[in-house]
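Complex shown without one protein chain; remaining protein chains in place.
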Amino acid sequence: MLRTPSTLLAASSEALEEVRAQRPLVHCITNAVTVNFVANTLLAVGASPAMVDVPGEAGPMAEVASAVLINIGTPAADQRVAMLEAAEACARTGRPWVLDPVAVGVLPVRTALARRLLELRPTVIRGNASEIRALAGAGAGGRGVDAAEGAEEALEAARSLAHTSGAVVAISGAVDVVTDGRDVVRIANGSALLTRITGGGCALGGMVSAFAGCHADTLEAVVAACASYAIAAELAAARAGGPGTFAVSLLDALAALTPEQVAAAGSIS
Amino acid sequence: MLRTPSTLLAASSEALEEVRAQRPLVHCITNAVTVNFVANTLLAVGASPAMVDVPGEAGPMAEVASAVLINIGTPAADQRVAMLEAAEACARTGRPWVLDPVAVGVLPVRTALARRLLELRPTVIRGNASEIRALAGAGAGGRGVDAAEGAEEALEAARSLAHTSGAVVAISGAVDVVTDGRDVVRIANGSALLTRITGGGCALGGMVSAFAGCHADTLEAVVAACASYAIAAELAAARAGGPGTFAVSLLDALAALTPEQVAAAGSIS
Partner (left out) sequence: MLRTPSTLLAASSEALEEVRAQRPLVHCITNAVTVNFVANTLLAVGASPAMVDVPGEAGPMAEVASAVLINIGTPAADQRVAMLEAAEACARTGRPWVLDPVAVGVLPVRTALARRLLELRPTVIRGNASEIRALAGAGAGGRGVDAAEGAEEALEAARSLAHTSGAVVAISGAVDVVTDGRDVVRIANGSALLTRITGGGCALGGMVSAFAGCHADTLEAVVAACASYAIAAELAAARAGGPGTFAVSLLDALAALTPEQVAAAGSIS
């Protein structure tokens, strides 16, 4: 299939419509810092979040979900068990799932966890440049949750990670880069305020899960999620007086975002 | 005692005054997703929240609290121990406590937990229609935290649950329904935006706890909490540009809500 910016914009617009129509049930096992914001982001865009991270419940929940998000930001012992349970359920049933490898490569517990999760073949991997490079084995992982590098610098790592893992890989940055190992798509929307709130990346992980739970073509789903989120961020930034009002406005903007706005404002190449 | 809409409105207004005057200490053991919003809701309405969920502390905390909230939304192993500890302290000392059985019937760990908690005889049970039906043994529990059914469809289950458990049962929905097994009260205030934020129900569980910790008549306390919360939601919705600003405005509206507004705007039948 030939992908052009205009077919990708049309697909993005369509994918947002699908999220609104299907209201996908997104099972999230995510960090304690931003779990509230991830849930509110999913509700705002029209999905139905279920934050279930207890062993014995994570597997059954994953089996009925449209998609699963696994974010390793605060990997408590029981949550690690739940993550593996959910990822195994996805691997068994073919459900799409998204790995958000927060601070992988920097800290030992999550690094070991991320490697085990990678073996269960996530459908999508979304991280910043440092995380993608660390997961691909090409870098040390930055100094924490911050992106120390630009997305472009991680492109080769992302391509290689896509090849070895079979996942679509999304690198978040001033320009988001998405690749399935072959095609490379860049989304130039967004706002620097996303780096001034906690959960700016985690919430995008939620968005990607929701879109992957609705739209059949995974690369298109990831591009659609990144574009919708980044366009909403632009709209929110225009109304914000700082990071506090920005986070609040972002939820309003996601709820009000129309497929037409995505088609009109998306900057995809 | 004869309950009429006007005596219930007067009691609701009075109960809000009591919360403001007594500033009840509300001990919450609640889910990680919405714990911040529940605490902020309690502070906004004039109560004093204490979020204590560690075994060895939950019992002592419950013994000095005005009321206790137990919300099983993310039932980690240690939290389950703390919940039973607190519920037992309430049963022993006669303190009012509220059970919020999030997603009971859908997932196994919390379903078993809810049954054990039910044996300790909560003062109030607050849930959506699916949860109330599941807890009463009459339904399968919906697909997660969402209400798949209207409150009226769960009325018979609520009545039966009130009889067997001795609790006042509140079913949240577009119209809230509250019953002690005999009387049935409907509160027709509220906003659809409550379903577009996470914690819309959890925060009401906190409100119900605060009111039950102040007002002697439990049915009246629950009606007062539901009415105050739903009226504040109406006021907040009128100022909101979407779910983000709605959640923020709801806290402002709760802080500013007057007993007179409750008496004037309450739609109780």
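As written, the chains take the letters A and B, and residue 1 is the first residue of each chain.
In this text, contacts are C-beta pairs under 8 Å (C-beta built on N, C-alpha and C of every residue); 3 or more make two chains touch, one makes a residue touch a chain.
Please read these numbers as outputs of a predicted model, since none were measured by experiment.
The missing chain, though absent from the display, is touched by one residue of B:N40, B:T111, B:S130 or B:T218; that residue is B:N40.
Check B:G56, B:P108 or B:G166 against the missing chain and you find that the one touching it is B:G56.
Considering B:L25, B:A167, B:V208 or B:V262, the position touching the chain not shown turns out to be B:L25 (whole complex). Remark: the omitted chain is touched by one listed residue; of B:L9, B:L193 or B:L251 this is B:L251. Counting over the whole complex, chain A has residues 31-34, 36-37, 73-77, 103, 107-110, 143-146, 196-199, 240-245, 247-248 touching the chain that is not drawn. Although one chain is not shown, part of chain B still touches it, namely residues 25, 32, 35-36, 39-40, 43-44, 48-54, 56-57, 60-61, 64, 76, 78, 247-256.
Definition applied: only the chains that are shown with their structure count from here on.
Per-chain CA centroids place chain A at a distance of 33 Å from chain B.
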